[in-house]
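Note that one protein chain is taken out, while the other chains of the complex remain in position.
Naming follows writing order (A, B and C), and every chain is counted from residue 1.
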Amino acid sequence: MTIRIGAVGLGRLGHRHAWNLRFAIPGVELAALCDADAEKLHAVAREWGVARAYTDFAAMLDGGGLDAVAIVSPSHLHTAQIAAALERGLHVFSEKPLGTTVEECRIAEAAVEKHPDRVFMLGFMRRYDPSYAYARKMIGEGRIGRPFLFRGYCQDPESAIQGAIAYAGHSGGQFIDMAVHDIDLARWFMGSDPKSIFAIGGCYAHPEFAQYNDGDNVAALMHLKDDGMVFLFAGRTAPHGYNVETEIMGTQGILRIAAVPQKNLVEILDRHGVRKECSQNFLERFGDAYLAEMNEFVRCINEGCRPEVTVYDGTKCTEIAYKCKEAFETNELVRL
Amino acid sequence: MTIRIGAVGLGRLGHRHAWNLRFAIPGVELAALCDADAEKLHAVAREWGVARAYTDFAAMLDGGGLDAVAIVSPSHLHTAQIAAALERGLHVFSEKPLGTTVEECRIAEAAVEKHPDRVFMLGFMRRYDPSYAYARKMIGEGRIGRPFLFRGYCQDPESAIQGAIAYAGHSGGQFIDMAVHDIDLARWFMGSDPKSIFAIGGCYAHPEFAQYNDGDNVAALMHLKDDGMVFLFAGRTAPHGYNVETEIMGTQGILRIAAVPQKNLVEILDRHGVRKECSQNFLERFGDAYLAEMNEFVRCINEGCRPEVTVYDGTKCTEIAYKCKEAFETNELVRL
Amino acid sequence: MTIRIGAVGLGRLGHRHAWNLRFAIPGVELAALCDADAEKLHAVAREWGVARAYTDFAAMLDGGGLDAVAIVSPSHLHTAQIAAALERGLHVFSEKPLGTTVEECRIAEAAVEKHPDRVFMLGFMRRYDPSYAYARKMIGEGRIGRPFLFRGYCQDPESAIQGAIAYAGHSGGQFIDMAVHDIDLARWFMGSDPKSIFAIGGCYAHPEFAQYNDGDNVAALMHLKDDGMVFLFAGRTAPHGYNVETEIMGTQGILRIAAVPQKNLVEILDRHGVRKECSQNFLERFGDAYLAEMNEFVRCINEGCRPEVTVYDGTKCTEIAYKCKEAFETNELVRL
Partner (left out) sequence: MTIRIGAVGLGRLGHRHAWNLRFAIPGVELAALCDADAEKLHAVAREWGVARAYTDFAAMLDGGGLDAVAIVSPSHLHTAQIAAALERGLHVFSEKPLGTTVEECRIAEAAVEKHPDRVFMLGFMRRYDPSYAYARKMIGEGRIGRPFLFRGYCQDPESAIQGAIAYAGHSGGQFIDMAVHDIDLARWFMGSDPKSIFAIGGCYAHPEFAQYNDGDNVAALMHLKDDGMVFLFAGRTAPHGYNVETEIMGTQGILRIAAVPQKNLVEILDRHGVRKECSQNFLERFGDAYLAEMNEFVRCINEGCRPEVTVYDGTKCTEIAYKCKEAFETNELVRL
């Protein structure tokens, strides 16, 4: 049975998700597209041969004929769209963050609880990256003993800084915009939540972020309830590319994922030395993971099972990110 | 328009290709399956919901309703099946090698020449691996100057040795069975053919190969017509896994592909040191490439264009592999 | 002119320093040895042909005939021995830490100030490691822009845990015992001191450390006065060996020193994958640095110049280490 999906949001990531649904995910039909930008919307719908196109999300739902929606709209619209789609009886895939405030997240929680037979999935795609999945499996098998330290780096390339500055007023800051992925990974790998958080950072290259109480590079150290440690770093000035690396230290082994960032398996020996080029953005690094998570969404619908990531994970990550932001802004230790 | 493809051969790689056609390649329908093993054939057909299943290739062609075939049968059947399918007006994808002798290859050449409007594609999948494709592009842009040395390693893991021994009588030897991929890459990267070949090797761990005039590890050094150098190594006793690595030296840069074999991006620090695990077989290492090449086959059919790899490349690679074998068996320098 | 040096302390590192002075540092004579363990002392003196051997430091000084001393005694003896040797007009090399309390450090400061014509050098040997020196030079040349994050890891191998447990009551804890090297590096690379510190950790594998208010693995996050960030991690349970790695992020480049720990240049491909073995202790990793720093001490004496590391650096590092310890013990943010 083909699952008919409507996709909302044709930004960079939304376009990728929609493309995947149209061309690369077996068992689905991209039945409708929705974006506020009518020109872009109709160009894409025409090019891909998608019959139904809407500038209004409610209109898409009213149009009927859908089994599910994929929500990749601006973050502040997520929870309302999640609730509306579930109310119509649709399965829902939503990009992170669940909501831009904890209060919004509660709305999504309520909607999900009200429709327990519908699949709700949150787009923490890193969990579907083969390397992260492999690491999680190793940890689950006890192969590194007890994990006690999580280190997560997330860096955007300096080459993308103009976009980051333009978006700074709406991003919520780096902890909410970027570190939320690492917060999810930390909880996933460590199995514990923070009890205290210290966060620092600064505008080392781009003073523009200061007006939004943000830095261009920030860091947080969290003490977990089970005494575990989490160090998060998020930055916007990476000279070499898009860099997501993760380390989990355990009492019997240490795992590092992408600790030497690489674009592919090519090594270059030239006048710069021996080098590897890097991925330049999240679509390049996590292209496979975006496919894998959507295939998992489809599988859950078909088989009636639940995605591993719950709506509560979404709320918790948002909450922790806000606590990081508070610690950063107040220069105080924040306790949860 | 959906392309209806019949797949012949359900061995390890054939099963993967058929699975891809059934579940992962958009725009195609796996319309028929063919394998000599009736039990396996019908089990797979039933599980995947493929209506038509044949134990005889000619019967599958007679059954009609196909636009193309994917040939992943035993090597000695390739050329006859290629010719038969083209004769029926079908597009043909065939796994390497083109044929098991140069004479067989000529049959395929004649068939392809007779049907210039049909797409014929040979499965040198490495060309579709993102890293190899990236390296090829860099070389094409002149970024390493003039390439003058190609080094190609292809190693199967020791853990698979029993299968290799069982198959040794039919493989044609390592140069024909394994090195043919590297011969294709060497020609692709270097743009020149060998004028002389020296080949050596031995049975260092498994004397069983000697009765087939083969070694468990072999190597060849080729001088190219343009003076370039090619060093090939093929082995069956790799302790760490399936290892395909390639180096192209140029006058201004050197490229290495997968020079540090890795299974994924996970690095493990434990009592064995700092380590990466390795891929264990070609399906794991080249899974993406098998998908990409089949998508390219589909694209060529849809857009009426020609795959980069021609039938003549197939013949040439087979010819060179035989010359390597001759050099190995005679301990003499073989000139072409 | 040969410099006559008396060496005090024949523990593991003291023995190495004395050996270097006896056999590997040109231009010096190991003129006297001192250690409280008479048996060990005389055995070493006899084996190396060192005529004068003392179980008492004052007696060694009284014995005369020395130009300099190398102090590698237990940490709590450092400052008194420094002062006594300077008072006799000797040049002084002292291992870290300068003192075990800030008050002790002040004693050393006063002694050094009173003898401005004597060379005083503190053994922060990492500064003399070729890789650290190279990184420092690059930073000094502005090649990574403004440094804004320092990450320092220092891990002892689990295989050495029994010794660490036995010594736990005297070590002062991991921040003072181990992290002090990273504190020195952080100040050296970043050029700024901390204004606030948060420190956490736990006994994840070895509860024995809890009675000393220490953990088996600990971490600290510091905000520097110039807004820079410092993350320190010190651990005693590394499964793979002795691991010291350092990262300095700048606005235009990032440097990592020993980010993939390695024993030597040998890479091993075996059933564990592709791996490098690790150094197992500080003598193995920093053997060259111990030589280089002592050669620098000798050079300073001969040329009448000052070592880069001052006595004040020693005090400051001790002070910061104590603040880390305080933060760790109180679970509070400590401001300086």
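Operating definition for what follows: a residue touches a chain if its C-beta (ideal position, glycine included) is under 8 Å from a C-beta of that chain, and two chains touch if they have at least 3 such contacts.
All values derive from a computational prediction rather than experimental measurement.
The hidden chain, counted over the whole complex, makes contact with A, B, C. Contact with the omitted chain, checked across B:I254, B:A289 or B:C317, is made by B:I254. Summary of contacts with the chain left out: across B:H223, B:K263 or B:K276, the touching residue is B:H223. Summary of contacts with the chain left out: across A:N20, A:S75 or A:Q262, the touching residue is A:Q262. The missing chain, though absent from the display, is touched by one residue of B:R12, B:K114 or B:R146; that residue is B:R146. Along chain B, the points of touch with the absent chain fall at residues 145-146, 148-149, 196, 198, 200-202, 204-205, 217, 219-221, 223, 227-229, 231, 233, 235, 237-240, 249, 251-254, 259-260, 331-333. Interface with the hidden chain, as seen from chain C, comprises residues 23-24, 26, 130-131, 134-135, 138, 144, 252-260, 262-270.
Think of the hidden chain as still there; on chain A it touches residues 238-241, 243, 260-263, 267-278.
FYI, only the chains that are shown with their structure count from here on.
With centres taken as mean C-alpha coordinates, the chain found closest to the middle of all protein C-alpha atoms is A.
Interface note: chain A and chain B, two copies of one sequence, contact each other through mostly matching residue numbers (shared numbers exceed half of all numbers used). If you average the Cα atoms of chain A and of chain C, the two centres end up 42 Å apart.
Chain geometry summary: the mean Cα position of chain B and that of chain C are 56 Å apart. Rounded to whole angstrom, the centroid-to-centroid distance between chain A and chain B, based on C-alpha atoms, equals 38 Å.
Within chain B, the positions touching two or more other chains are listed as 260, 262-263, 267-270.
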